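Of the protein chains in this complex, one is absent; all others appear in place.
Chain naming follows the written order as A, B and C, and within any one chain the residues start at number 1.
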Amino acid sequence: MTDLPLLSITIFLPAIGALLLLFLKDSMEQLQKMLALIVSALTFIVSLPLYFSFNSNTAAFQFEENYTWISAIGANYHVGIDGISLLMIMLTTFLGPLVVLSAWNAVHKSLKGFLISLLVLETGMLGVFASLDIFLFYIFWEAMLIPMYFVIGIWGGQRRVYAAVKFFIYTMVGSLLMMVAILFAYFYVGEQTGTYSFDYIHLRDFLMPVEIQKWLFLAFGLSFAIKVPMFPFHTWLPDAHVEAPTAGSVILAGVLLKMGTYGFLRFCLPMFPNATFIFAPLISILAVIGILYGAWVAMVQKDVKKLVAYSSVSHLGFVMLGIFSFTHQGMQGGLIQMVNHGLSTGALFLIVGMIYERRHTRMIEDFGGLARQIPIFTTFFMIVTLSSIGLPGLNGFVGEFLVLLGTFQTNVTLAVLATSGVIFAAVYMLWMFKRVMFGPITREENKRLTDLSKREVAVLVPIVVFIVWIGVYAQPFLGKMEKSVDSLLAQLKAKQTALVQPGNEIIGGGE
Amino acid sequence: MNGFEFDWIAIAPFLILSVLGFAVVVLGISFPKMYRGTLGTIVLVGFAVAFLASLQSWDDARLAFGGMITADKFSSAFSCIFILGATLTIGLSINQVEEKYLLYSDYFALVVFATAGMTLMASGTNLLTLFLGLETLSIALYVLAGFRRSNEFALEASFKYFLLGAFASGFLLYGIALIYGITGSTDLTKISAYVSSEGILGSKMFFAGFLLLLVGFGFKISVFPFHLWAPDVYQGAPTPISAFMATGSKAAGFAALMRFMIAMQSTTQSGWQDIIWVIAAATMILGNVIALRQSNVKRMLAYSSIAHAGYILIGVLAGNTIGSSGIIFYLLTYTFMNIGAFGVISYLSTAEHEFITLSDFRGLASSRPFAAIAMAAFMFSLAGIPPLAGFMAKFYLFSAGVKAGYVWLVIIAVVTSMISLYYYLGLVVQMFMRDKEADVAATAPLQPAVMIAISIAMLAILILGIFPSRWVSLFQDLARSLM
Amino acid sequence: MPIEYYLIVAAILFSIGVLGVLTRRNAIIVFLCIELMLNAVNLTLVAFSNHVQNLDGQVFVFFVMIVAAAEVAVGLALIVAIFRQKETVYVDEINLMKW
Partner (left out) sequence: MQDYIWLIPFFPLLGFLINGLLGKYLSEKVIGILGSAMVFLSFSTAVVLFFQLTQLDPENRLFINTLYTWMATGSFSADVAFRFDALSAVMVLVVTGVGFLIHVYSIGYMHGDRGFARFFSFLNLFTFAMLLLVLGNNFLIMFLGWEGVGLCSYLLIGFWYENPEYAYAGNKAFIVNRIGDFGFLIGIFMIFGYFGSLNFDTVLSAAGMQPEWVITTICLLLFVGATGKSAQIPLYVWLPDAMAGPTPVSALIHAATMVTAGVYMICRTSAMYVLSEVALSVVAIIGLLTALMAATIAITSKDIKKVLAYSTVSQLGYMFLAAGVGAFATAIFHLMTHAFFKALMFLAAGSVMHALSNETNIDKMGGLKNKIGTTYRTFWVGGLAISGILPFAGFFSKDEILWKAFSSPFGSTVFWAVGTLIAGLTAFYMWRMIYTVFYGESRVDKEVALHIHESPKVMTVPLIVLAALSTVGGLVNIPHYFPMFEHFLDPVFMKYINPAAFEASHGSFGLELTFAAISLVVAFTGIWLAKVMYVQRRELPDKIASSVKGLYTLLFNKYYVDELYDKIIVKPFVKVSDAFFYAFFDVKIIDGIVNGSAKIMDSIAGVLRRSHSGVVQFYALSLVVGAIALFGYLIFG
């Protein structure tokens, strides 16, 4: 393995790109776009070795880097990836250049600021997925809000300010409580072990009493649940999605939401295993409600973007359900579903964005019969739609199937209810598709639509490739995460039994 | 204290600043046409010397006036913060003074005297020196607040500040008198010894004195229910002075409070914690909630500054190493971000039009991007969003609260921080997400000195936010030396 | 005489001062009431000084007086400036800034 700090390079490359952008004049728009594209593409390329030289046979963290940062409080710059974060990182770097490309002609004011926001956002997201120090994680977690806030608030639609502020405050509600919880865990573990450190592994390997776990789980969980977003904390999402510019929606759906589910996997489960088991039924029920509720509400939306936004609620419900099934299938399914949702919903937003750029409307009733006018667009839209409704052979199915399979092993009722979500997904997506694409063209404007440009095709093709790839051959992706999930489940089991033994209230774990 | 110890270095910062102040007055009178830049430079050089002088006592504590003044790590750190704040204030003022007020030499001199008062407060270990520092500071600020003599608002601000300040001084003095009556001394060391043996509740009269002192300090740091003056005064005072009051003066108040509280603490932990708890909670809530409805940015910042005082009280309450070092780190950070925020207002204001309403800020991002970005950075920092220093400071301070077991208070702090987001973001919204209205008054031309001050503040909140390690360690050393 | 007598007188004076500040409209009278409070404190200090048998209290009184003098200078100047501007010294009429 190479000695280069590959992970850090991947994380900070976009930020460096953003810094470079600062020095370009406002008028050099073409150059700015090229630079942003190159930087994000480069980030993807740099991240490829992470994937290819990732060792799938171990659950240990790889590409670790650990430097002292704030010694006084025991916070380190500690990054590393395992099977759980690997795919998230790859998804982020993969979507990076596509997002830049998608914004090529869509941004009409202060392009530079927009590109800088995108790149900084990318650094923030990568940092979240790579951090192995909770303090560092928290910094990235929150820091990433700022660029997203600007992306929505400056380059968004009509009600962008409302959406941006709602997004920001909603998310902060959770994360500030998480901050208190982090502090509490830090001091508690510090007192018990004598080592005050924010290091993830240090905190994870210490088993706290159940009572404390419960509170901390709730604080962490709320923050993650809002980000996911789980029913009933989801109402920021439709607003944010609808108002955000295309690139923003793609990142939001593609990566940002995953940070919530990732948080559960990375922190809530291993750090508070007993609380996890206590709250699992509640969360599973909420997840199922989310699946169905999201689908039902999506069905009656008049705005395509809003529809897709609610569909995210539904899809992320599957992820949560899978994670909290505590089975291999459920967890791996949930993880792969995270990737899938990133790809297919990301693509859906791209597609909606493309049509919006042409027609400046997203209302379903303004369309109809587009299929005849723009066949290439239709093809992509169709594939992505099918992926979104979980058609076997495309990626969505693999995730949903495994999640449901896993859930079924632990809770039949919930699994059955969740499975019915598969029906509703078809209902709302296909109904929307029919109203937008099929039938006769009713509006004059729609007769002048132009089909996708080469650039737009170039944005969509890579996504479609992965949609099909994961759909027909998911094993390479599942294989990467298998060991990590194994070890997570083993930890959960071990910790659960450790506390159950009487007279053994607090057990410090060895590293 | 045995004998009459006297170390010149201990009072060097105070002496240097006092001499500087007189020098500025004399220079102003002697050379009425002296270029204000030159005078500003002289002041800044003086500050630099005072800064270095106050660093001298970092490594070992020095006494002066028989222990009435102690120069130690604590006073050294605080003096540095004061001088930094004052330096930035001067930076903000250079152009302002030129345009608006002819008496710049008096203005500078008053700032210098106020700073001198602050250093005295930080190094005073006798209630007498604390009182003197406080009054030196206050009287200078009364005048500075009303420096725009032709402006009704400024006069009103000055008047209110003066009246209430004097009123509060009365309470403070009465408290000092009662404590003196019980302990027979105004020396903090002796008072501390009394508290150690008798306990703070040992005598009701002593406790009454303690409470009256709290009233006095509470007024200075503007916490509930002694906070009502702050918004009016900040609104009316010249913007740089508002910044100076919100940072330097508040920091000085906390310095004195900390000295005092540490003396009170060497006993059983009972009696005053509940009071501070309630005051802190109410201050955070009131400050943040009322700020929601402000359309005047200066006034909004005033409420925000009240709320921040509430946060800092968590550190006082925690009373542990992290708490003390947290307060100092917080005050340092707060000095930068708050002066920065006021600085942006100052940067944009002209003699005719003070740039203070929310609608003034509409669409600023396109017309004055530097100002808008700086203001946004300060707002995010005040709101406590990483990676800016405001977050680090808050995190550190809250951690002290959690460590000391005040989890619920920290949760209140966190919830009110959430509320505060709304108004901090509100300003960002105006600047970045709204388009400029047609008939908005023009902004001021570029003011290099102000710009430099703002840039320094921005840089500082970035560095303190991303690489706080060194500072946190330093302040922890400091706090350990206090305990 | 027992020290309590002095203290009670001082407390009464202080309270009168406080009440005066709270109730009088004329800024000058309000200001004088503050002076009354300070002098009540001075009385207390002197009494205590005698009681605890050291001079710290009496020294303190001198400083209080100096500070009070400085405040008088600033305060009266302010009141004059305000009177020039608004032609009133009634404190309840000086309320441009609120809420």
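Quick note on the criterion: a residue touches a chain if its C-beta (ideal position, glycine included) is under 8 Å from a C-beta of that chain, and two chains touch if they have at least 3 such contacts.
Quantities reported herein were computed from a predicted structural model and do not represent experimental measurements.
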**OP:** Tell me the shown chains the invisible chain touches, ordered by label.
**Re:** A, B, C
Subject >> Touching the absent chain when the full complex is considered, from A:60, A:423, A:465 or A:494 >> reply: A:423
Original post:
Where the complex has a chain not shown, which of B:36, B:73, B:160 or B:250 is the residue touching it?
Top reply: B:160
Original post:
So which bits of subunit C touch the chain we can't see?
Top reply: 18, 21-23, 30, 91-92, 94-99
**OP:** By the contact definition given up top, give the residues of subunit B that touch the hidden chain.
**Re:** 159-160, 163-164, 167-168, 171, 204, 207-208, 211-212, 214-215, 218-219, 224-226, 228-229, 231-232, 274-275, 286, 289-294, 419, 422
Original post:
Which subunit A residues would touch the chain omitted from the figure, given the whole complex?
Top reply: 166, 170, 232, 234-236, 293, 296-297, 299-301, 327-329, 332-333, 369, 371-372, 386, 391-393, 397-398, 401-402, 404-405, 408-409, 415-416, 419-420, 422-423, 426-427, 430-431, 434, 437-440, 472-475, 478-479, 482, 485-486
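Methods note: only the chains that are shown with their structure count from here on.
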Subject >> Chain nearest the overall C-alpha centroid of the shown protein atoms >> reply: B
Subject >> Of A-B and B-C, pair with higher C-beta contact tally >> reply: B-C
**OP:** Considering only mean CA positions as chain centres, point out the chain farthest from subunit A.
**Re:** C
Subject >> Distance from the mean Cα position of subunit C to that of subunit A, given in whole angstrom >> reply: 65
Original post:
So, what's the distance in Å between the C-alpha centres of subunit B and subunit A?
Top reply: 42
Subject >> Multi-chain contact sites of subunit B, meaning residues that touch two or more partners >> reply: none
**OP:** Could you please specify the touching residues of subunit B with respect to subunit C in the complex?
**Re:** 128, 131-132, 135, 139, 142-143, 146, 149-150, 152-153, 155-160, 162-163, 166-167, 169-170, 173-174, 176-178, 180-181, 184-186, 231-232, 235-236, 293, 299
**OP:** Provide the residue numbers of subunit A that touch subunit B in the complex, in ascending order.
**Re:** 68-73, 110, 138-140, 142-143, 145-146, 149-150, 153-154, 160-161, 164-165, 168-169, 172-173, 176-177, 179-180, 183-184, 186-187
Original post:
Which subunit B residues qualify as touching subunit A in the complex?
Top reply: 365-366, 380, 385-387, 391, 395-396, 398-399, 402-403, 407, 410-411, 414-415, 417-418, 421-422, 425-426, 428-429, 432-434, 468-469, 472-473, 476
